[in-house]
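The complex appears here minus one protein chain, its other protein chains still in place.
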Amino acid sequence: MGMRKVAVVGAGMTKFVRRAQETAKELTWEAAHMALESCELTMDDIDGVCFGTAPDAFDGVHYNGEYVSDGAGAWRKPYMRSYVGGGTGVFVPIQGWYHIASGLFDVVMVVAEEKMSSYYPHAQAAFMTIFDHTTERPLKPNLLWIFAMEMNRYMTTYGISKADIAQVAVQHKRNAANHPCALLGDANITLDDVLKSEVLAWPVQRYDVSPVSDGAVAVILAAEHVAKRITDKPVWIEGVGWHLDTTFWTNRDLAYPRYVEYAARMAYDMAGITEPNKEIHIAEPYDPFDYKALHHLEGLLLADRGKAPELYSNGTASLTGNMPICPSGGLLGVGNPIAAAGLMKIAELFWQFRGEAGARQVPGRPRHGLAQAWGDLMQVGTVVIMGR
Amino acid sequence: MHERVAIVGIGCTGFRSITPEQSYKEMVYEAAMRAYNDAGVDPRRDVESFVTVAEDFHEGTSIFDEYTPDQLGGALKPVQTITGDGLHGIATAYMLIRTGQFDIVAVEGHSKASNIKTLPEVTAYAQDPILNRPLKLNSHFIAGMEMNRYLFESGSTPEHCAAVVVKNKFNALKNPFAPYGADITIDDVLSGPVLSWPLGVREAAEHADGAIVMVLASEDKASSLTDKPIWILGSGWCNDSPSLEYRDWAHAIYTAEAAQMAYRQAGINNPLEAIDIVEVDDIYAYKELQALEALGFCREGEAGILTVEGFTSPDSGLPVNVSGGSLGMGNLLDANGLARAYEIVLQLRGEAGPRQVEDVNIGLAQSWRGVPTTSGAVLILAN
Amino acid sequence: MTLLNRDPNAPEAWLGELPVTNRYTFGLAGEKFFRTLKDEGRILGTHCSHCDQTYVPATVFCERCLAKLDEWVDVGTSGEIDTFTLLYVNLDGSFREKPEIIAFVRFADGGLVHRLGGVEIDHVEIGMVVQAVFKPASERIGSILDIDYFKPV
Partner (left out) sequence: MTAKIKEFPGISLSEQDFIDGKILYNFDKLNGQYAWDTGIGIGSYLASLKNGVILGSHCKTCRKVVVPPRIICEWCYRPMDEFVPLKDTGIVNTFSLCYVTWDMKRIKEPEIPAVINIDGASPLHGIMHMLGEVDPKEIKVGMRVQAVWKPADERQGSINDILYFKPIEEQSHDTPES
């Protein structure tokens, strides 16, 4: 028997905001509710629920997956929460995929939520607890450290300049100006603005970083026979991949994200894609920091090592280029409520392939799109390939 | 798609109240080595994906999935973490294999409960932060209220619950993995201190440390790996309302629904007739009775009577928690369901030693994630 | 299992904490529910006409069908004890001489978890009607603790 085909048939999301008034449950519900309405389904149609959120420390509830479950529609449904750190947002649709591809489910609700502002006074402090409790946490590490060190290593290894990297922030934040849910969209931002922003952890400056945010996103997945009844425009999940590298991040080269490459190869194989740089027409690489988008484009085999900045400088990455990158505006522009931000990329591809992306709509008839997320101790790659 | 999936290897460290000689990673490694050896697989070469179950606050680390791959042999492989019970982990591996994308998947769960110095306060942080946590109550109150309503509606008695403790702790005496075995009486249980009336201290499982790893394989691989594949006939899981305010206080509806899902897959209409051996959640003694009723082995209010009559003892009609359950083996946090399934696999293989039950072909494992959750899972296995 | 021997001087455990401090907004439903509790001493629920459920405390969504709920209802201040417990342990796990009486007081299809007061332990039973005892208006801050406890009617 061949593999069961799985499609995205509906999507919903909240605005990404710095501090939401809604509780974690309410944010989750808003996204789930909108996703149901978008494809005119009711909870009776939903066989199971998959939920993604990153650390419990943000929402500030132990067993957070259980606490938020009612907002996701888990009442008397098979329900599971998965997590792979920052990669969760693109992993949770993979979880939905295997629920359906297994043959046990036909229609699955997939929700990702993060309310980072519940961590008080500052969400960044929660990140100290992702480091090894015995060998690293006593140094009082800051999340910015590892990004800054990875960025430095990437720049040093390939001779990449801050200006090469800053163009990513410029383009993503400009794209986000057209996203109705964006927190940091800015149509007029310039390279200079990024390069002159406050230094946080050299080489990382303020505008290199996506903002701490609250938000939720939901998508509905359906098996082929059901999907075609729900909508005449299903968007297929053509390939999925994920890989988790060793925990010992100081024992491997930070210049190249091999775990992203492994995840991408797994997804390309499943999707039958042999020349990704020609066959992928829209890319939503994970961009919590501007250099990460470049780093990931290389791991995704969409650019040669050290050459990803060229995609931006030669126009390939622009909305009207050959491979628009982060037409949504990405995390840098829309915001970064960790797990929700990853799932936002899936929702964006869904809207792009259906021609519902409004002012962000990429021209032509793109065939395959890719969304990717990354997380943990610079360790995990999650990749989903979608197409019409 | 692979229709049929089997458990082909199991590994376990055994359970103890403290394990100071090993880090959690080293403990998991020990269980994993045993499982891979049992299955005859090399994790680096043969195991294609890994599923772990863990909760951040049980580990004292945020996004704990970071720390899962190395000791399992999963570095640079498809590894994921489920914040669920071990049976959710097995369900995940089952789905992964059924997609046809994977042939061999490993599942891991562990407890280092002894390392959590403030476990009651950590557990209380799972309560609703706005409605419940301001009352500053030890989470056992949820079990106390649930037990009270369960007894009220079902007509079961504290003696019935105490009989569960007596049975399970006695069963545990034959289980070398179980640290909390004892030969005690119903009076011993009932005369103990009160935890959250009607719930007594001796009706609540003590915590234990330990790790369990299982290897699952598709039908093709299973047949070539082992003579004793243990087949998954059904896997179900379900949640009910998470809020204390809207839930049903007397019934484990999540378990009933999870069971229906699993029975449907297994084609089981009459569980009492079809199933030969059962391992259910007994973190609190009353939960065993509530679970047996939710699983459809008897009507509401009958499980206690059956227990007192010995119907759920090892050599009787429906052996329940022959391993000693959580009351005998210890509460293993997220790994409880794996411990339940582990015993079923041993029994179905005929490898349970002095506590082997005769003529068992189909077994059921059930789990609950503990207070304050309404999350349950059911796994049906056959030899 | 291992070829390596542990250094005999190795420290047994590394001590540390998980520093988690949180600020929770009460959200869309909580805002109105707790404002009303604080300012008017009233308990509100919301009704889902599709599922015919009245949720107390009020919620903006029905957990069964995920419909948006905007039909608010006053459910009074007294309800039946649905279940209760005598809690002999404190939050930190230490035991207490005298138990706290904790009850789930039913209102419509939901209810409130709270302490009982003004009653002898032996007299508490399931089905007993109890009433919210509010703190003085001046001391109420918008919290579940604005209700001091529930007492028999």
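Residue numbering begins at 1 within each chain, and the chains themselves are lettered A, B and C in the order written.
Assume a contact is a pair of C-beta atoms (placed from the backbone, for glycine too) under 8 Å apart; a residue touches a chain by one contact, two chains touch by 3 or more.
All values derive from a computational prediction rather than experimental measurement.
Asks: Which of the displayed chains are touched by the chain that has been omitted?
Replies: A, B, C
Asks: Touching the absent chain in the whole complex: find that residue among A:E40, A:D192, A:D269 or A:E356.
Replies: If we include the chain that is not displayed, A:E356 is the one touching it.
Asks: For chain B, enumerate the residues touching the unshown chain of the complex.
Replies: Where chain B meets the chain not shown: residues 19-26, 29, 42-44, 57, 60, 69-71, 73, 75, 112, 114-118, 121-122, 125, 129-130, 133-134.
Asks: Taking the full complex into account, what residues of chain A touch the chain not shown?
Replies: Here the touching residues of chain A are 11, 13-22, 27, 30, 34, 38, 60, 62, 120-122, 124-125, 127-128, 133-136, 138-142, 144-145, 148-150, 152-153, 156-157, 179-181, 199-204, 214-215, 246, 248, 250-254, 351, 354, 356-361.
Asks: Please identify, in ascending order, the residues of chain C that touch the omitted chain?
Replies: 1-7, 9-26, 28, 30-31, 34-35, 92, 142-143
In this section, only the chains that are shown with their structure count from here on.
Asks: Between chain A and chain C, what is the separation of their C-alpha centroids in Å?
Replies: About 35 Å separates the centre of chain A from that of chain C.
Asks: How many angstrom lie between the centres of chain A and chain B, each centre taken as the mean Cα position?
Replies: About 33 Å separates the centre of chain A from that of chain B.
Asks: So which stretches of chain B touch two or more other chains?
Replies: Those would be 57, 60-62, 125, 129-130, 241, 243, 246.
Asks: Please list all residues of chain A that touch 2 or more other chains.
Replies: 23, 57, 60, 70, 75-76, 126, 129, 133 - these are the residues of chain A that touch more than one other chain.
Asks: Note which residues of chain C are touching chain A in the complex, please.
Replies: Residues 14, 16, 18-31, 60-61, 63-68.
Asks: Give the list of chain B residues in touch with chain C in this complex.
Replies: 20-21, 26, 29-30, 33, 57, 60-62, 115, 118-121, 124-125, 129-132, 134-138, 140-141, 144-149, 152, 193-199, 241, 243-246, 249
Asks: Under the definition above, what is the set of chain A residues touching chain B in their complex?
Replies: Chain A residues touching chain B: 1-4, 23, 54-57, 60-70, 74-86, 91, 95, 97-99, 101-104, 126-127, 129-130, 132-133, 241-248, 258-259, 262-263, 266, 270, 375-377, 379-380.
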